[in-house]
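The complex is shown incomplete by one protein chain, all other protein chains being positioned as in the whole.
Letters are used for the chains, namely A, B and C, taken in the order the chains are written, and counting of residues starts over at 1 for each.
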Amino acid sequence: MIRVGIVGGTGYTGVELLRLLAVHPQAELRAITSRKEAGTPVAEMFPSLRGLPQLAELKYSDAAQADLKGCEVVFFATPHGVAMAQARELTGAGVKIIDLAADFRLKDPAEFEQWYKMPHACPDLLAESVYGLPEMHRDAIRQARIVGNPGCYPTAIQLGFLPMVEAGVVDPAHLIADAKSGVSGAGRKAELGLMFSEAADNFRAYNVGGHRHHSEIVQGLNGIGPGHVTLVFTPHLTPMIRGIHATLYARLTKADVDLQQLYETRYAAEPFVDVMPPGSHPDTRSVRASNVCRIAVHRPQGGDIAVILAVVDNLVKGAAGQAVQNMNLMFGLPEETGLTAPPVVP
Amino acid sequence: MIRVGIVGGTGYTGVELLRLLAVHPQAELRAITSRKEAGTPVAEMFPSLRGLPQLAELKYSDAAQADLKGCEVVFFATPHGVAMAQARELTGAGVKIIDLAADFRLKDPAEFEQWYKMPHACPDLLAESVYGLPEMHRDAIRQARIVGNPGCYPTAIQLGFLPMVEAGVVDPAHLIADAKSGVSGAGRKAELGLMFSEAADNFRAYNVGGHRHHSEIVQGLNGIGPGHVTLVFTPHLTPMIRGIHATLYARLTKADVDLQQLYETRYAAEPFVDVMPPGSHPDTRSVRASNVCRIAVHRPQGGDIAVILAVVDNLVKGAAGQAVQNMNLMFGLPEETGLTAPPVVP
Amino acid sequence: MIRVGIVGGTGYTGVELLRLLAVHPQAELRAITSRKEAGTPVAEMFPSLRGLPQLAELKYSDAAQADLKGCEVVFFATPHGVAMAQARELTGAGVKIIDLAADFRLKDPAEFEQWYKMPHACPDLLAESVYGLPEMHRDAIRQARIVGNPGCYPTAIQLGFLPMVEAGVVDPAHLIADAKSGVSGAGRKAELGLMFSEAADNFRAYNVGGHRHHSEIVQGLNGIGPGHVTLVFTPHLTPMIRGIHATLYARLTKADVDLQQLYETRYAAEPFVDVMPPGSHPDTRSVRASNVCRIAVHRPQGGDIAVILAVVDNLVKGAAGQAVQNMNLMFGLPEETGLTAPPVVP
Partner (left out) sequence: MIRVGIVGGTGYTGVELLRLLAVHPQAELRAITSRKEAGTPVAEMFPSLRGLPQLAELKYSDAAQADLKGCEVVFFATPHGVAMAQARELTGAGVKIIDLAADFRLKDPAEFEQWYKMPHACPDLLAESVYGLPEMHRDAIRQARIVGNPGCYPTAIQLGFLPMVEAGVVDPAHLIADAKSGVSGAGRKAELGLMFSEAADNFRAYNVGGHRHHSEIVQGLNGIGPGHVTLVFTPHLTPMIRGIHATLYARLTKADVDLQQLYETRYAAEPFVDVMPPGSHPDTRSVRASNVCRIAVHRPQGGDIAVILAVVDNLVKGAAGQAVQNMNLMFGLPEETGLTAPPVVP
């Protein structure tokens, strides 16, 4: 059993980690921290967790008191900046780190500082850390001490663009990602724009001028194929709880490419990427509560623009599920361990 | 491994059975029938099921061709009337039956005919069948050849009223059940009133004059305590996918009863009934996709009316999950087998 | 043209007043105050109001600077406690007041203090103020200087119970109001429980132990018929934006009463109460964005419990619309002036 700690388990990625790890056959939850909720049983905070034997004794503890060094791996489900502040001490004690925030996503500390408005606390650890998208960095993740778990949009968008960009069959300078997210992607926080009465029966774009995930996506796609990647990324808020739907547009530079074949081949061995049959339209609910990314490939009117549809559950493959997938890799477990529950439909 | 068949697996209770049984460690899906979809792989019908190794080979077959007699248990996720037509042949072949429709719920064939507009096909089998609410009939279920799986409303409402009525502390002649259901409770069928544009951002009562589940609830509560049960049952449609919230009202006849204690004691050993602490308000999502029924007990202003709140997921404890729980009992498995996945929140 | 002021126009009742008054043929919006938003055009705060000629010049102003005394009527769309603090000065200047908060709802200052945790600032003005439910107090409203606009739940529940209680055909000591509200009823504020990801696809009761509107309802129903009123009131949060559905239960004491006739007669002359045909189930959307209350009368199985269904839009008949209706009465206008736009369906 892997001894697991969670720092900051009161948000949506935190409770999703609890949901997944509670039934993970190789994980033992040893500590979960929250300054504000220290002493509270997790099942009091989240009544959905009442009665689970694996969590029966689990209470939030203050980070200072928690025995994180007694864990083999610690997940950070915290705001940006927390993981990097504790990374040196924990890795020094032999603890592996999976950060679900952004501290270990952007390789360039300057870029991190630009977007997250704080200097990076440990550029050396950042340098050795691995970006936790298994479909791109599986081997490195296996060896990593620190994994920067990808953002939800970047997961869907990179998986969607990857085969085309890698194969060099599109113009990388004019990629367009029109992405739609469920509201839980914004986290568990009381903000006016995220209230039911504001977000329900409504649809809107936001941050069209610039979104933090932009750099992360460009970093991931750059260098995997010929040419420099430039991306227009338009995030939208859609009135659903979970789910990301990325609609991706790229200009084909090779007219005779068989996109369907390209995608099927690239992802043939991937346990969590499902390339759907030609003509498909994946819906977000088809991956609800599961770690799968489903992709469909289109080329409308046989023209020179490829349209790729990619869906993930932002809290699973876009956050906690992918983190568990990374843990499995880091500890030599079968990659799907604890992640086999089917999506919840309807 | 129990050899399992499903008749009529294209509705919501059918796909929910597939979701649950696909990861049930002791069940092996051998056959699933649908006249209309014969030959279609289940994962083509429900893309959420794509890639599940347990269902990889599973296709719908015509009922006539399906080897249902080779199964040890057959679930009927069909319209009313189908199970009773096949019950004699299957039980004759030693196959156990769990009917998720109403054929084996009402003990009185005349009452069945009144509500479902068809004569009962096998009153003798009806007589031996067991009503599949484990919290009331666990021992009988263990021995049963045929189980009539309760309706979704009746599950929540009976579990909510049960301890009070059993203990004889309320006036049974004026019970009121004000119940609210998610839209999936109406099944997977194209009806105008169930369309998104009709049911979203809207709330309404329906069938206030009389609902099929009324008799089933009264039958279940009658005789377990003193006095004859009369019930006013008001179902409502609420704009959510899954979930039932029953708000129950009863006039207390014993002023000094400790309701909280009564409920906690009655359900202390129940794996799927959670009596919440005093003052709680269970929300339906706290049981989403799980087999749990959560109950809270109130007595507003210390008056003589008890208010009980009970929530279930209509597709799990209110249908497919309870059916699996019954299967576990019928085959001597631990009751929670395959039903331990935590609720999905948010 | 009536010169109108609004104090505190940044919440949902405030923007709803703006929506209604912008097209009211006899109202001229002269001032709207908000400490926080002073200087901001209302159309910047609420883009839905962009381009309306009647609001083109309207900006929020600081309450201190606003010429409220130059208005003929001032609406208070504020938290509790604000209206009573300004009532003496404004009424002294000849300004009429319609308070959409609770300052002038409860006649007993002690009861006000108990529920709203502050002493009443002007019990004498409270004594002369009129409770603004036109269907009960039309004549008094016409003469009033100060109107306490009813709460949303109390509007639906009182209109629903009124004919039966008035006629003395039910046991007033055991009334039950099971009420369901859309999320906007909680106001425009960032609270965790009101977030989309918490409130969507979910249903729950709240404040079963006691809700502020309880006293208001009991006060309204007490004394209009024989006997003392006791009420169990169970509010629920339902995943829709607007709308209240009250399901009301009362024990009939007169077996042969014709409830349908009773309701139709009582409300025959009411412009905003629609008694639907026997067997109806009003849905909340049938009054969306309109000032109508629709009511249906049931007596399930011909038993001794009456079930009344009443729906209102909590922001219109339950707040801003009723306030405009009251203004019309106070200024001798036809009661329906500015309130004739049909409900928005779908």
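As a convention for this text, contacts are C-beta pairs under 8 Å (C-beta built on N, C-alpha and C of every residue); 3 or more make two chains touch, one makes a residue touch a chain.
Quantities reported herein were computed from a predicted structural model and do not represent experimental measurements.
Of the candidate positions B:I241, B:A289 or B:M330, contact with the hidden chain is made by B:I241.
Of the candidate positions C:A31, C:L49 or C:I308, contact with the hidden chain is made by C:L49. Checked against the full complex, the one of C:V95, C:L175, C:L237 or C:V287 touching the unshown chain is C:V287. Mapped onto chain C, the footprint of the missing chain covers residues 12, 15, 18-19, 22-23, 46-52, 184, 188, 200-201, 241-242, 274, 276, 280, 282-283, 285-290, 292, 294, 315, 340-346. In the full complex, the hidden chain is touched by chain A at residues 174, 176, 178, 180, 182, 197-198, 200-206, 208-210, 230, 232-234, 236, 238-243, 245, 247, 249, 251, 279, 281-285, 288, 296, 298, 300-301, 303-305, 307, 309, 311, 346. Chain B meets the missing chain through residues 12, 182-184, 188-192, 194-201, 239-241.
The criterion applied here is as follows: only the chains that are shown with their structure count from here on.
Chain A and chain B have centres, each the mean of its CA atoms, that are 36 Å apart.
The set of chain C residues that touch two or more partner chains comprises 182, 197-198, 200-201, 239-241.
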